[in-house]
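Scroll down for the structure; my scribbles are underneath it.
The other protein chains are all here in position, but one chain of the complex has been omitted.
Residue numbering begins at 1 within each chain, and the chains themselves are lettered A, B and C in the order written.
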Amino acid sequence: MSAELFAATRRWGRWGEDDDRGALNLLTPERVIRAAALVQDGLSVPCGRRLGTEPAVDNPNPALHHMLHAGDFAATQKGFQWAADFVGVAFHGNSVSHIDALSHVFVDGRMYNGASAAEVTSVGARRSSIEVAEGGIVGRGVLFDIPRLRGVDWLEPGDAIFKDELDDAGVNVEQGDIVLVHTGRDRRRDALGPWNTYVDGLAGLDPECARWLHDKDPSVLGSDGVSDVMPAADLEWPIPIHMCALVGMGIHLLDNLRLDLLADACAGRGRWEFLFVVAPLHIGGGTGSPVNPIAIL
Amino acid sequence: MSAELFAATRRWGRWGEDDDRGALNLLTPERVIRAAALVQDGLSVPCGRRLGTEPAVDNPNPALHHMLHAGDFAATQKGFQWAADFVGVAFHGNSVSHIDALSHVFVDGRMYNGASAAEVTSVGARRSSIEVAEGGIVGRGVLFDIPRLRGVDWLEPGDAIFKDELDDAGVNVEQGDIVLVHTGRDRRRDALGPWNTYVDGLAGLDPECARWLHDKDPSVLGSDGVSDVMPAADLEWPIPIHMCALVGMGIHLLDNLRLDLLADACAGRGRWEFLFVVAPLHIGGGTGSPVNPIAIL
Amino acid sequence: MSAELFAATRRWGRWGEDDDRGALNLLTPERVIRAAALVQDGLSVPCGRRLGTEPAVDNPNPALHHMLHAGDFAATQKGFQWAADFVGVAFHGNSVSHIDALSHVFVDGRMYNGASAAEVTSVGARRSSIEVAEGGIVGRGVLFDIPRLRGVDWLEPGDAIFKDELDDAGVNVEQGDIVLVHTGRDRRRDALGPWNTYVDGLAGLDPECARWLHDKDPSVLGSDGVSDVMPAADLEWPIPIHMCALVGMGIHLLDNLRLDLLADACAGRGRWEFLFVVAPLHIGGGTGSPVNPIAIL
Partner (left out) sequence: MSAELFAATRRWGRWGEDDDRGALNLLTPERVIRAAALVQDGLSVPCGRRLGTEPAVDNPNPALHHMLHAGDFAATQKGFQWAADFVGVAFHGNSVSHIDALSHVFVDGRMYNGASAAEVTSVGARRSSIEVAEGGIVGRGVLFDIPRLRGVDWLEPGDAIFKDELDDAGVNVEQGDIVLVHTGRDRRRDALGPWNTYVDGLAGLDPECARWLHDKDPSVLGSDGVSDVMPAADLEWPIPIHMCALVGMGIHLLDNLRLDLLADACAGRGRWEFLFVVAPLHIGGGTGSPVNPIAIL
């Protein structure tokens, strides 16, 4: 079934055989100009989570934040002193806000546009690395606030979001949009504490939403979960949205965003569109980057 | 002399005794709205350098980029496979594009607003960490393209830029602007190769430009060097612009930007203002963050 | 009670006011010669655990092991190729086999010999760093195999080991020995799986064993747990053996050893003494080191 889904939504070759950028090609100057015109209130809202440096049941590989030089020397000294730090992170996974490059996932040994997985060597990706987004991702963002649409505080882990729900949400999606899906994950975590997202799952899109993505043709998809509903129904296609979006359609993904602040800001204004800016670090050969995307309303 | 400069430009208490944000307070909604209106061409330009993972004479502490899982397994396998990586960086220094939090530098044991250096402990900063910018920095950016103004390809290491030059540049600086200074560093590096910036220095602002900053009242200052001209004239005040801006005036700094692309984009349009977005990672207690700022013209 | 214990067993000044080596001073050439003479079977037994790079309930901060360069390039190429890796570890805690330097723990702001905790700055320890053991720790090792003495496979988390038990074990302890205590931790883990050692604890020495250490005067103490029974009975003295041994008596500690192989080797020979070698990495200013101690029977 998922293999059929993958085949039905795949569009390799759309921007040429050698294309590594996928749906980022949709972010034309005209769309950037229209997106900037959406700024009405001058409010910038962060969509990146605090980097999780403490171990937790939902953070099995904590990020490293080390003070290389603290103020302990400086407090009693005259003149110039400084502090400095190191930050290290294995950003893929279910905890850190990050962007997935198109080289992050493979289906049958192939990444986006049919490039071989062997192009991702032990020293980095030679095709579709995150460097294709070094110029930043700037466009019209739209938010689907699913808890609000359902009249709940948050979705439960494992709750699926269906195509019809997206169609009936009252959110006008345009080609090239950056589509964000809020499931209330951080609200639930704040209220009930962390849970093991690998075992108990995350709310996310039903696999059939891949067809919706194919129809709507966004440039980027993001969620406060990992877009896919988890745990998977089909272990051979454990993250079908990732597989169809990244590999089949060339749609970059934003995982583990913080979207509660943006949901509140949108709800307060009755407006679900905004200028959205993602600025991946320029990591040569990287299969993604930690990010702190900014919505500007 | 620098002590006098520091005293003359310091404005602790301007936003209250407990303020940790400094001149970011100038980025009001009105200014954000006006900045967004500057987008005319729909062009986004990256201002972050490629993360330097290879040792070089100007990169003594290379960043780490490790593939945790490459495509070597995946190339010959059916179904789902993935790649993932780790990135680690000691971002302060003269190589990595980063933002300095106000807790990065101390003068006489004090950081911005008089907070004690002891507030930067071995587990992070309790005052003026980079978390004050977690919402993103969004504003009007203006570029001083010094090589163009001087009719040269680049400034030499150690070249000072003076106040009068900024005043005569034809760039209209408004209160709250994000001021960027291009010295041609990366052009020189591309042409002549890397040099030891700690020994041979970097082009940057003459210390007296601290008074210019005090007059112009920008929200943020950035450069393709480290804003300060180096090496220092006065070893007791080795980076007076850092000391006056971060500690005295609460102006966050952007160091080691890549500004040649932006200079070219501005020159081609005869327009030196743009929407500028910086999205620091949300590092709890961090004294800065690696960044890839985006200019949108 | 623990404060009394600490005061009763402390022996600051024993090797002079400036001493940073503590009981390592007991490892005289004569003792090294006698220890080497214990080698009868030519068997070397590792006492370090496999570095835990996978998250687990007993490994909340996994070690990093990254292949910087794998064989994926090399397999099809002529001539010379290579592979290389990076290893990183926050070795203190309840998982990694490591040695604690005398600068690892403080009581009332003091480390061993009364040195101030402020000597451990954000760039390393200026007193009693692990560098005092750079020459290696070589001596007579003796093993207390507590499960065997009790006729069980392993001790349960939280089980205390008492002084009398050590006295009645039939193990002859000499001054300057390296004393090892096997609790069966890894056997239990292999059989029942990992447990949260911070919550459910580890088997270890009852606090009163500090007096036994004071009497027996070993050079080093080690265990497959962390020497202290956990959880603590007294939250203000959470690890009294650590506090008395490291701070009061200057006895370096070996935590999280793997001792099941050594216990089997000793039991098979009816001999509980051996040459023991610990080779800490030479980490400037380090408060310890990951180690793989070797027993030679």
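Keep this in mind: a contact is a pair of C-beta atoms (placed from the backbone, for glycine too) under 8 Å apart; a residue touches a chain by one contact, two chains touch by 3 or more.
Note that the structure is predicted; figures quoted are calculated from it, not measured.
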Interface with the unshown chain - residue positions in chain C: 28-33, 36-37, 39-46, 48-51, 53, 64-65, 67-68, 70-93, 97, 103-109, 111, 116-125, 131, 134-136, 138, 236-239, 243, 275, 277-294, 296
For chain A, the residues touching the chain missing from this view: 64, 66-68, 70, 72, 86, 122
Touch residues of chain B, complete complex, unshown partner: 55, 60-62, 67-70, 72-73, 118, 121-123
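As a working rule, only the chains that are shown with their structure count from here on.
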Inter-centroid spacing, chain B versus chain A (mean Cα positions, whole Å): 26
Chain A: positions in contact with at least two other chains: 67-68, 70, 72-73, 118, 121-123
